[in-house]
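Removed from the display is one protein chain of the complex; every other protein chain stays in position.
Right after this comes chain A.
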Amino acid sequence: MLDTAKTRWHPIAASYDLPFRHVFHAQLLGREFAVWRADDGYVNIWENRCLHRGVRLSIGINDGRELKCQYHGWRYSNRTAGCTYIPAHPADAPARTITNRTFAGVERYGLVWSAEEPHGRVPDVAGLREGEQLALRGIPLNAPADAVVSALTGYRFQPNGRLQGNTANVSLEGSDTFSVALRAYEEGAETLVVFFVQPVDSSRSVIRGVLDAGPQGAERLAILRHHNERLSKLREIAEREAQAAPQPAPLEPVIERVSPELAEMPEMTAHGRKATIRVTVARKWLAADGIAAFELRPVQGLLPTFQPGAHIDVHMPNGLVRQYSITNGPGESDSYVIGVKLERDSMGGSLCMHETVREGDLLAISEPRNNFPLRRDAVRTIFVAGGIGVTPLLAMAQALKNQNLDYEFHYFAQNQEQLAFPEKTALLGEALKPHLGFLPETTAAKLKEILSGYRPDMHVYLCGPGPMLEAARRIAADLGWPETAVHFEYFKNTNTIDDSSSFEVALARSCVTLQVTAGKTILETMREAGIDMPSSCEQGACGTCLATVIEGEPDHQDVYLNDAERKSGTKIMTCVSRARSARLVLDL
């Protein structure tokens, strides 16, 4: 009987099977994998199945950072396998639940090892030294693994350097359920071969042989051919015997549902913003004059999938919580890089990040949220960044660049020294257009120039200081840009909040009616009543605590909604906005 233990490491590919920009089609114990190496070297081993329509991802496209399904173009990120973009829903950020199943992967002895639920590490193999071995050509065969192992114990071969002979003594050095080690001797030459038999299915296997040494040049090729020829012979016999024996039924792996952690609602808490992820400040550097950059690495496991435009909450040592955009390009999923500008009138947030937080420190952060999603179906995309507003736009531009989509990147700053992340902006090449030293009046003229020539299906993304965004939005409207094509994100809400009203809020789904008193926000009132609601900036800028209005007239005080959304009266930011009517009914 085939040992189908899910805890045991097996080879599923050879390292040479994973060149860049290729997707390898692997299988272990009946379960198929799409295996691909990202440009940063990371080996991804995923369930071979798009979460959308179940199409094999092994026919997808590895663009070096993401894997794109061939069927409807869903994109999944390097490492996390989280979906980053759905072409049929270009204006929306994909839900975090759309995350494919990933499996452990380790490269060792020239092979790629995996298991469904591995125990421990890939075992050491006596006689093999990492880096000195020679991986043979994998031999797939239609025979069960146990029969192949037993056939391999009788394998005969010549040691390296003595390929021409035919008299080598071969000793069996060891064997177990899925491996056989043999050593050949002839006139002073000796070579160890270890065969690992990969159980592909109940009656299919791959022989993956590794020699303890592999010389370079012509002899290397001769050795590879020597074993290929003999193993092909062995395959012929093993397949003939397997065909004569009764055929076992194919294994049927269980396709698991999405993990509970992703599928279920988070636990209810009475108090607001959660910081479930612990990160280390792996690197802190000056990204520009007055801007500190931080590279945040997970203390354990992987960071969640982010999409361009997403931000995280950073919980600081002094108790403050601030939002920072993730600047990473697609697939750069081993850390998050953020930029923090030292504010002249800092309330303690940016000051703490600049002066207190050091390399090696631990920080608590929230999962990434994307309230500033990027469409990728525009005929042309224009980015307009002012100062530190560059950060979300930088992530967006890198995503479009990776897909060879048309964009231009306008970056306003006081001077050259204030242009942040030069190593990232340099990659944008010709698309990067710095605009230095502009005054408010000249900025307006420049914006007119940039925003002239609107055509249908163009989109503009704005991020920068409030007055600049106001000007840009006004100019865009004057030049014929529809509101749906103008996307913006404010750093902060500079409106003076009037919280003097009191009114009733009815939560339609929760069947609760609450009284919001002067001085309290809708969000606070709901939390006191035990109703959980995600929030982030809590000042009406980031868009996290958005709720749908069913009835009543909102009193908008945020800077997240655009004018059309405000006028529609169907949305409200519960952290700052209130009601003009005596009663508000929310879809919560």
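The working rule: contacts are C-beta pairs under 8 Å (C-beta built on N, C-alpha and C of every residue); 3 or more make two chains touch, one makes a residue touch a chain; residues count from 1.
Basically, contacts and distances are computed from a predicted model.
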Listed names "Potassium-transporting ATPase KdpC subunit", "Short-subunit dehydrogenase", "Glutathione S-transferase" or "(2Fe-2S)-binding protein", with the criterion being the UniProt name of the chain not displayed: "Glutathione S-transferase"
Of A:221, A:255 or A:445, the residue in touch with the unshown chain: A:221
Of the residues A:27, A:398 or A:574, which one touches the chain left out of the display? A:27
Per the touch definition above, residue among A:44, A:62 or A:574 touching the missing chain: A:62
Across the whole complex, the chain not displayed is touched by chain A residues 13, 16-17, 19-22, 24-25, 27, 39, 59, 61-64, 68, 70, 137-138, 140, 220-221, 224-225, 228, 232, 404
